[in-house]
Structures are given as structure tokens and as C-alpha cells.
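The complex is shown incomplete by one protein chain, all other protein chains being positioned as in the whole.
Residue numbering begins at 1 within each chain, and the chains themselves are lettered A, B, C, D and E in the order written.
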Amino acid sequence: MAATLDQLFVQLLHGMTAPLPEAIRPWVALAISLGAILAVFGLCFGITTVCERKAIARMQNRLGPNRVGPYGFLQFAADGIKTLTKEDIVPRTADQVVHFLAPLALLVPVVLTFLVLPFGRNMTAMDLEVGLLFFFAAGASTELAVFMAGWSSRNKYSLLGAMRAIAQMLSYELPFILSTIGVVMITGALSTTKIVEAQAAAPGEWLARWHVFTPWGLAAFLLFLIAAFAESNRSPFDLPEGESEIVAGYFIEYSGFKFALFFMAEYLGMFSSSGMAVTLFLGGWTAPFAFLDWVPSWMWFFGKLGVLIALFIWVRGTTPRLRMDQLMDFAWKFMLPLALIILPTAAIWHYAGRGWLGWLVTAPIVVGAYVLLGRSLVGRRRIRQRSYRYAAT
Amino acid sequence: MLGIGLIKGLAETGRNFVGSYLDPDRLVTVEYPEERLPVKENFRQFPFLVFDGEKADIGLRCVACQICEKECPPQCIYIEKSKDKKPDHLGKPQFYPAVFDIDISVCMSCQICVEVCPFDAIKMDQQFELSTADRFRGLLLTRDRLAKPNSHFQAIHPRDAAEIDMRRVDERAKAEAKAKADAEAKAKQATAAAPGATKAVASTPKPAAAPANEGAIS
Amino acid sequence: MNPIVPHLIVAVLLFAIGMTGALARRNAILTLVGIEIMLNAANLSFVVFWRFGPNPDPQTGLMFALFSIAVAAAEAAVGLALIIVLFRHRRTTSLDAADSMKG
Amino acid sequence: MPSHGGATAKVPTEAGAPRGPDAYRLTAGDNEYDDGSLLEISMGPQHPSTHGVFRMDVVLDGETVVKLKPVFGYLHRNHEKIAESASYLAAMPYTDRLDYFCSLTNNWAYALAVEKLAGLQVPERAEFLRVITAELTRLQNHVCLAGFLMQDMGASGTPLMYGFREREKILDLFEALTGARMMCNYMRFGGCRCDTPPGWLEEVRKVVDRFPRFLDEFENLLSSNEILMARTQGIGVLTRDLAINAGITGPVLRSCGVDYDLRKVDGYGLYPKFQFRVPLGDHGDTYDRYMMRILEMRESLGILRQALDAIPEGPILDPKSKLRGFRPKPGEAYGRIEAPKGELGFYLISDGSPNPYRYRIRPPSLINLTVLEDLCLGHNVADTVTILGSIDIVLGEVDR
Amino acid sequence: MAATGDSAAGHRLNLDPNEFGTTSESSASVETLEQILPRMKVAIPGVTFEVVPNSAPGAEPSWLVDREHALSAAFFLRDDSTLRLDYCSNVTGVDWPERTIKVKVRKGEPGAEKEVEETRVVPGYLEVVYHLYSMAAKHGPVVLRVRTPGRGNDVSLPSLTPVWRSCELQEREVYDLFGVHFENHPDLRRLLMWEGFKDHPMRKDYVPPDDYEYEPTPHDEILEKAQARLARREASS
Partner (left out) sequence: MSPIFYFLAMLTLGGAVAAMSLRNPVHCALSLVVTFVGLAGVYLGLGAHFLGLSQVLVYVGAVAILLVFVLLLTRGSGKDEFDERPDRWWPALGVGGGLGGVLIAVVLAQPGLALRTAPPELPTVRALGESLMTDFVLPLQVVGVLLTAALIGAAVLALSDRRRTPQDSGPVTSREEGETRR
């Protein structure tokens, strides 16, 4: 029963493609998977927007959307209808072609990144040997789309937003990729499926071998997550949008459905990078404890994804936005060195036998590097808590 | 260490997230059309005209002295004084406002008309759901729409109303006593002069009983 | 037809286009673009020969292309930095303006 | 390279030194900007962070501010002229609309000026009520300011909503006392309009007692937040000399270490009777300006507690004052108070008629904006937003 | 409120301590105008000073300075070691249109004088009032007045912005609303009204335009005026 449930969607896909001729079968399977991904994550996008609004509202002691549907949970449908029926306004001076293509150029690569994510056991749409590389290659193309949007709008704010977006995404690309190299080194594979399988509990072990349970893995996970915040332009790295500074940044001149596409791309990007974080560090679809193996694998994946999304929302409800130069400093002077330190740490972990000795050697390195880099980052700008005096009367 | 402040902040928002479900002090939102806050007694919205007794066209306290029109900061009151005098609900002939309009699209609810009115004739209402599709006529409150009975005033501002009613009863009692004394003096003169003048004496005290009752209700 | 031929023709055309552009455009950035296109054409021929060539070594062609990509990236970075410096001195990126030795 | 000198060269070094006409040149038609390396953007009047209809014409080099010109007047309604053609009393509700966050302190400043002009005395209970309402006003203003500042930094509204949550409780108190939440129109020449409703002071005490917990939460959330500190420390540094010379007042002035609080200096109202301290900053940057507000709120709570303990019974209006036919003798008076945003002054000239002959407001928001360009030059465009937010302006008062 | 005497010479700089009950430290710097004036005369030769009394109960008299010496007088007030009026709080314009006043004059032959009431025309002028305080010594206010010679459209006064930066925006406002040109003001533009606005609205003889309010309110004289104007325009065109 558990196995059936686990392989439910795989069997379903198999059943649908079985009658087809051999030559086109993988292509049809890919198309069906893509459709399923779009449907599932499109729905996820809708639900996440509502959940985010409700959660942030609760953090701010408000109620949030509560008019459409039960507890306001159909708000996303209302929003969707609204954006679909809204007039699409294109500035007269805009570069019409590029302006039109930008949302598509943003959405397509983002959707492609989902193809290599293992959603469950045997549930990878495109099980490439170089899956991780595919993920980063597709993700890297989104920067250009953001630039296209900002540049083609012929708006000074959107141009500023585009410049910010490029600089930011380019800078965070490095720690984003570097933080995963450790995983690649340890598992010896670029294939996402193999990375997940390497993290499953070995027979007889009660705890899974998630990379996040190691010192270097934890640090790399946090780095990856922070870089993912920046790559998906989420608070506190939402400078390209920066509504209080540059109004809405690169999509200031978009309205109606195109705006919704940007919005959707942002959320899908958030899902895909969270999904990759789950795959790389949180064991993908594996259960944390061996005795929980009976839970269907895709449930694990989506559960972990949900936790990470909640974290994204939580952080958004809390932090103010960084400034551009601070953002750059953080990427180049903190995250990049730390990612570079984590690489040899992972190697040490491997050769120290992945046990208590590994902990003993690598944990101090990671913590020490973190503290030192953090101190140098803050100390150079003399950022500290202050004490205040009162006038003598 | 870097990040401590952020974690503190995250803990704070997390606490508020949970607290908004548990602590009514945190979740202060009122879902307005379904849920309403009790209106505070001092709350003021737009002015209305108080009338005594049952009928608005008789009992209006306003005597069209036009002080409020002059003092109104945004000049939203428009009064035309009547040419003739009409008996008020006590029977005393008074001027009355032939036209009394308040343009509530201009009115800023400052209550200065209420303060300067020497006759307690204009008071602040508490009705705030006044939206209308007609921007001009719908927001111009004429005398008939402005006139509301004293019982309405007593209902919305009980403390003020009680005080004012008391004062008015006192004043009226004084006036009555004076009138009575005058009348008696007159009657004495009249009885001395000619009989048959008792009619006038009997007619005065009767209506005075009504407002006194109203005061007692509140 | 020999599958190597159409691939090579694409590479040749790409190279010719890149060369034409690099020679014709005056904007330094676009000249660089032309050079990039030419490099890519060369890469393509490497890959084609790796894929269809009789060389028993399975990876040399790939490796060559890989290194070529890395070198191209370095070349682009340095070239663009040079263009920025040029721009800073001349307020233009036209190559015609850069006709004297002293900035 | 003429365009590159701008960022650092234009920051005035000598405080108060008059700047040459070059510093005031706007960019239109300037050859200097023709090469396209500078970006001229107009922040406002519909920009989300300008707190209303304020506008800044900003010239950017990359994202660095090279020049910044504030543009005023989008909310101008010539309040002074309106007041001069109306009676003294009729101007009182208009003062609510100056700084619409702090109508009660505006009332007080105007009432104080008229009382000085006409020689009216304020009964003690009315003075206590004035102090209580003014300090409550200060609390809710500072709370919202801190929230808006964070909003300008992109904090998704969380601190702002916390501020509004607390402000809501204070506005409820105002509504119960004065009948309106924002446009209170409460003070009268020689006292206050009406006495407290039953149980009001207990309600105030409840709010005051709960407020410190909120302030602690606020500080937990923000004051030690690394991003906040990085965004505000060392940003928009106002020097002491420039602040004094430019007539900066209020928390902005005290953040650069100048001990000048009118509650202490003039000792108007009953403030000499209360124990409170004046917090001072040492750096004059945005963080200090933010912290000044937080610390002042704690002091205000102390004043409120003392006032609630000591408030006597008694009349609330000077018997000499009258509502109708108020005609002060000819003369002039300048009354000023420490409003939450700085020194709010009213200058009145009477010619013996029922209308003021000259009615002038000294708006703290406007004058604090004098140094806006000095604070912003050389900083990032994102910093102009926080600097503007930390100066704390309300356009109703700036443009009048 | 204690009036500090009618004699202007006895005008104290700081606020009467009895009046507000605090600021003990400032009592050291009490100085009368009599003490200051000689120093000022030495520092600025040729300055004329006149004390304008104030009959309000607060009784803060003000000093009228001639416009030629206003700037140097302002520098003196700011930099003088006892005065240290480093803070200019408020800058106000006041419009005094031409007015007639009745004065009683003794007239006639010496020895046989008669008191005759005479009407006299006071020429109009614009006045700028500065309220000065000291943040260093915590005293004040000193009220400084400067008057223009007339009420024309090009009257000018020296700008005090070089002395106090706080005058920058306020002098612009006075220029905007009253039409006083400030010489050497670094950035004399309109502040609140828009560029291209012709009149100066705070002047007493300003006539508001009849079309600023166009919404038809039921008892609107303005509407009638606007309609009449519109009809005139249509008729003329």
C-alpha cells in the first residue's frame, strides 16, 4: 500500500505513455511531466500567495485576506481573474519586442529548472547526469530576462532596478554555485537523483545522512539558502523591486497578465531554489528517520519544501532591506570566502571519516570562519549597538 | 555575532504570529461591516438640529441667529432667516430658519457650531455611514434631514443631554416663574381692571410639562 | 549525407558572420561580440570533430572546447574592462576614437 | 572629468557657510549632464516613500546622490490666509490639519500663542490634560515614525503595523476624550474644551502600563537588527553646528548632541513639575535619530505616569476666556512648544479685531528639511529615503 | 503673566524666570538693550535701532533695524559673546498696507496751542520679523524687524541666510507669499506656489481668483462668479 502510494504518480505516467510508440514515449512523458509541474506549482503559487499574505498579516497582528472563499483562501483566484482581465499597458516609448519577450524569457528558464528536481522516488522529469548544472544554467538565464524587462521599459526606475538585479544576481550566483560544490564532492555526482539517494539512511541506520547534519553541510545549506533569497529577489534582498526606493524596479511598467507572470516567476524561482536546497541538503524525498520510510516520498519532498517556503515568508515579514553596497559586500566579502572555506572543510570531513573526528575538526573551522568574517564585515563599518546619554539638568 | 539581531527579530515576529491567535490585545482588527466597535459617547461626526417635542417643523430650537454660520471655519452652513415669527413648541413666537443647509462634503466635524450656539440647537450626530451616489445633493443636508428629536440627542450623548435638559428646565422654570409673576401682576391689574382674562393665564403652563418628562426619561 | 558537413557549414557561416561584424562594427563592444561569435564557431567545429571524428581519444575535443570557453570568458572580462577604461577616458566606446596612444 | 567631482565636493564642510549659487543650480540644460553618465530622477510627488506629496529632484551618479532639490507646495492651501480671514477660534480646527498625526500638540501651540497674546491663564487640571494628551500624541507620533522609517527600509510593514496597533489604542483614547481620532480640536484659549469622560484616566493608565512591553518588543525586533544598524549607522550625519545654524529642532537636533528641549528650556505648561530626562545622541546619524524617538517615548511614559498620579480636580477653562466675540487687544505674541517633530511656533499679531491680523506657523517639518540635501549628498539613493524618513515630516505641515 | 515693564530700555533678553519657573542657568546672561546698544553702535557704525513696543501681555518688544545694516547687525547678534543668538527660529513676513491714523497734535501759536485731531497717512510697507534664540545660552527671544521702503513689486531686503541657514526656506516662503526679494539669498525661488504664479497671496490686497473652486456647491457665490467669468470669456471669443 505504502509502495503504491509512493509510486502513484510514476505508475500513472507509465500507464499514460505505455500505449505510445517507443520513439516518442520519452518526449510525451516529458511533456506530461512538464504539464504536471506547471499545474502543481501553479496551484502552489496561488496557495503560497494567500498563505504568505495571511502569515505576514498574522505576524503583523492583522487578519489578512478573509473575504473570498473560506478564510479568504480563494483570494488567489480572485487575484488571478483580476490580473487576467486587467488592461495590458505598454509604455509608448518602450522597446515593444523586448518588453513583450521579457516575462516569457523569465518564466521559461524558471519552469525548466523544475525538470531536474526529484520530487519523489523515481519522480524526476528529466533525470540528467548533469542535473545540477542544468539547474544552474537555466537559473542563470533569468538574469537576462530581468535586464530585458528593466531596460525595455524606458523608465529610470526600472533601469535602476535592472542594474541592481543584474549586479545582485551575478554576485550571488557565485556563492549559490560554490555552496553546492561540497555536496557534489561528497556524493561524487551531478545528478540530482544520485545526490538524494546518497543521503538516504543506509540499512541499519536510524538517522538519514542528510548533508545538513554535517558542519560543512549546515553552513553550505545556510549559504545556499541566503543566496537563494537573493536569487529570487526576496526580502531582505528585494532591492531590484525596492518599492520604497525605486518604486517597483524592473517591472514598474508591467501591468495585467505580464505583471502576474513576473510575480509567478518570482514565486516559481523561490520554489525551485527551495526544492534544490531540499534536494542537496535536506535529503530530498528521503525520510529523516528510518522508521518513517513508509510515508510516501513525494510527501517528504513537499513537506520540506513547505517548511522552507514558510522560512522565506517568515524572513520577509521580519527584515528590512539591505542597501546595494552592503548587499555586494555581503556577497563578496562574507559569503564567497565562507563558501570557499567550506569546500576544503567538506574534503576534510570526507577524509576524517565522517564521524566524531570530522565534527571535531570541521566544526571549529566553520564556526571560526563565520565569526571572523562576520566580525570583519561589521567591524569595518563600525556597526554596533550604541549607548546613549541624557542631558544633565 | 552576526545574525543574533536577526534571530531576535525572527523570534519577535514568530511570537506575534502565535500571539495574534491567542492574545486579543495583539489582534486589534475589527471586521467592520459585521463587527462594530461601540460608539464612544464623545464621538462626533456631522451636526444635526435638535427639536423638542414631536414635530420637527414646530419644535426646532434654532432661531436662525446665524452665529454658527459666521463661526463655521469652512463655511459649510447656509441659513436663511425667516421673515415671520412662528410659535415654537412652547407657543412662544420665534424666528426660525427658513433654510438651514449643511454641506457635509465641506464640513470638517469640528464642533465649533455646537460650541458657539447659544440655544443648544445644533449638536453633533454620530451617524457616519453617509455615503451616497449623489455627490452634491446627497451630501447637502437640508433642514428637514438635519432635524432630529431631542430623544436622539439623549440617546447618543446622554451626559451632555442630561445636563442641557436640566439647564433648560431650570431656565424654563425661571422664565415660567417670571412669566407667572408677571402674569399674576398683570392678572392683578387685570382683575382690578376687568374680569375674563383668566384664559391667558391657564394656557401657558401646559406645554412646559412635556420637556420635563423627556428629561426624566433619560 | 555525411553528418559532419552541415555542422561544419554552420560553423563556417558563424565564423564568417562574426568576422564580418567584427570588421564592420565600430562599437568596441560589438567588435568583441563578433570575436565571441568566431570563438563559438571554432568551438562548434571542435565538438563536431570530437563527435564524428575518427580520433580514438574520447575526450580531447570536448576538453578543448571546455578550455576554449574558459579562455573566452577571461577574454570577455578583460576586453570589457578595457572598454570601460576606454570609455572613461574618451566618453565613447567607438573604436575610431581610440586612435592615439596616450589616453 | 567634471561630472565625477560632484559626490564628495559638494558636501559642505563648514557648517552654516552660505553655499554659492552653483550649489543650487538644477540640472536642466546643464552641459555637465549631457553625456548621460548622470541620472536625473524625480522622486515624488507620487513616490511611495515620500510620506505624502513631497518631491525630491535627485541627480544620481550611478546610485550616488550628487544633487537633491526638494520641491514643496503640492499640499499648499494657504492655511495662514484662511486663518487670517476667520476668527481666532475658527483657526483652531485648522491647526489639527497641520501635522495631522499630532493634532493635539498643534492645538496646544496655537492655544499657547493666543493665551500669550490675550493674557489668559490655564487652570491646573487643563494643564494636566494638555500634558497628558501631548505626551500621548508624542508616543503615537514616534511609534508611527519608527514604523514608517522601517517601511522605507522595506520591512514589509511589520514594524509599521506594530506601531499602528499601539497608535490605535491611543487614538481610541483621543476619541473618547475629544470625539475624534485625528482631528481632535480639543484645546481652547485658556483651557480645554471638555472634561474627561468617566473612567478615561484609568484607560490612559492601562495604555501607559502596557506600552513599555511594546517598546521592548519593538527594540527586540529592530534596534539590534544588523540590517537596520548597517542601513542607518553613519548615514545622513548631521553635525552639531550645522544643526543649530539651520534651526533644526526636536529629536533631529538632539540626535547630534545639542541639549535643547523646549519642555526644559521654556518650561511651558507644567513641564517643570515633571521629572524627565532629555536623551542625546553622539553621532547625528539616522540611527541616532531613530533611537532618540525610542528613548523619548520611554521618557514620555514617565511623564504620563507622573501626570496621571498628580492630576487634580477642578475647572478646565479660564473663566475669562470666551468663545464668541473673542477680541484680543492689539499686540503680538510668539508661542512655541516642543511638538513631537520639533519646535512648533505660532506668531500672532492682533489689531484688536476678531480675526488675527497676522497668523504665522513655524512648522518644524519644513525647517528640518533645510538640511535634507546636506544629509543626502554622497549617499546612496536608498539612503535618501531613510534620511527623509528619519527627519520625520508631515506634508500637511510642510506645505500648509 | 508678568509684564516686564513698559520701558523698552528695560527689556530683558531672557524670558522672565517667574513666568515659566525654570532655566536658572540663563539668569547669568540677562542684559538690557541699553547695555547692548553701545557695543552694537561700536561694532556697526551707522546702525539705527528703534524699539517697537508690544502691548500684548507677553510684552516682548522688538527691535527695528534699518535694512542697510540688517546683515551686519544679524552677524553681530549671532557672534556676540554674551548674546550668542545662534538660532533663528522663525521668519515671518507681515504686510502693512497704507493706512490712515488719527493723531492728536498740538497746534497753533505758541502759547495758544490747541489740541487738534489730525489724520495722517502712514505709508505702507512690508516687514520681515525674525525670532532669535540662543541654543548655547538658552535665552531668547530677540525679535528683529526689518522693513522695506514700500509695498511695490520689487522691494528688497538683505537676506539673513548667510547668518542663519534656517532662514533659507522661510525667506523663500516670505518671497513667495509676500513678494519681498532677498538680496544674496542663495536660492530665491518660490517655495509653495508654483513657478509662474504671478501674485503674492499673503498680501492684504490680494484678490483670490474666482475659479479656484469649480465644484458646484448649492449656495456658491464662487460658482456664480466663475460662470459669469466663463460667459464673459465665451462672449469675447
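Note that in this section a residue touches a chain if its C-beta (ideal position, glycine included) is under 8 Å from a C-beta of that chain, and two chains touch if they have at least 3 such contacts.
Here the structure is a predicted model, which is why all the values come from computation and not from measurement.
Visitor: Touching the hidden chain in the complete assembly: which of A:A3, A:A137, A:L207 or A:V367 does that?
Guide: A:A137
Visitor: Among A:A18, A:A202 or A:A392, exactly one should touch the missing chain; which is it?
Guide: A:A392
Visitor: In the complete complex, the non-displayed chain touches which residues of chain C?
Guide: Within chain C, the residues touching the omitted chain are 1-10, 12-21, 23-27, 29-30, 32-34, 36-37, 40, 43-44, 47-48, 50-54, 58-59, 62-63, 65-67, 69-78, 80-85, 87-88, 91-94, 96.
Visitor: Take the complete complex as the reference. Which residues in chain A touch the chain that isn't displayed?
Guide: On the side of chain A, residues 95, 98, 128-130, 133-134, 136-138, 140-141, 143-144, 147-148, 151, 159, 162-163, 166-167, 170, 173, 188-190, 381, 385-392 touch the unshown chain.
Here is the rule we use: only the chains that are shown with their structure count from here on.
Visitor: Starting at chain A, figure out the least number of steps needed to reach chain E through touching chains.
Guide: 2
Visitor: Hey, which chain is the most central one here, using CA centres?
Guide: D
Visitor: Of the other chains, whose C-alpha centre is the longest way from the centre of chain C?
Guide: Of all the other chains, the one whose centre lies farthest from chain C is B.
Visitor: Would you mind pulling out the distance in Å between where the CA atoms of chain C average out and where those of chain D do?
Guide: 61
Visitor: How big is the gap, in whole Å, between where the Cα atoms of chain B centre and where those of chain C centre?
Guide: Their C-alpha centroids are separated by 86 Å.
Visitor: By the touch rule stated above, which residues of chain B touch at least two different other chains?
Guide: Those would be 2-3, 6, 9, 12-13, 16, 26, 28.
Visitor: Multi-chain contacts only, two chains or more: what residues does chain D have there?
Guide: Within chain D, residues 158, 162, 165, 221, 224-229, 264 contact more than one other chain.
Visitor: Can you name the residues of chain B that touch chain A in the complex?
Guide: These residues of chain B touch chain A: 1-3, 6, 9-10, 12-14, 16-17, 19-21, 26-29, 31.
Visitor: Would you pull the chain A residues touching chain D in the complex into a rising list?
Guide: 56, 59-62, 156-157, 159-160, 235-236, 238-239, 242-247, 316-326, 378, 381-386, 388-393
Visitor: State the interface residues of chain B toward chain D in the complex, per the touch definition above.
Guide: Touch residues, chain B against chain D: 2-6, 8-9, 11-13, 15-16, 25-26, 28, 40-44, 67, 71-73, 108-112, 115-116, 118, 124, 159.
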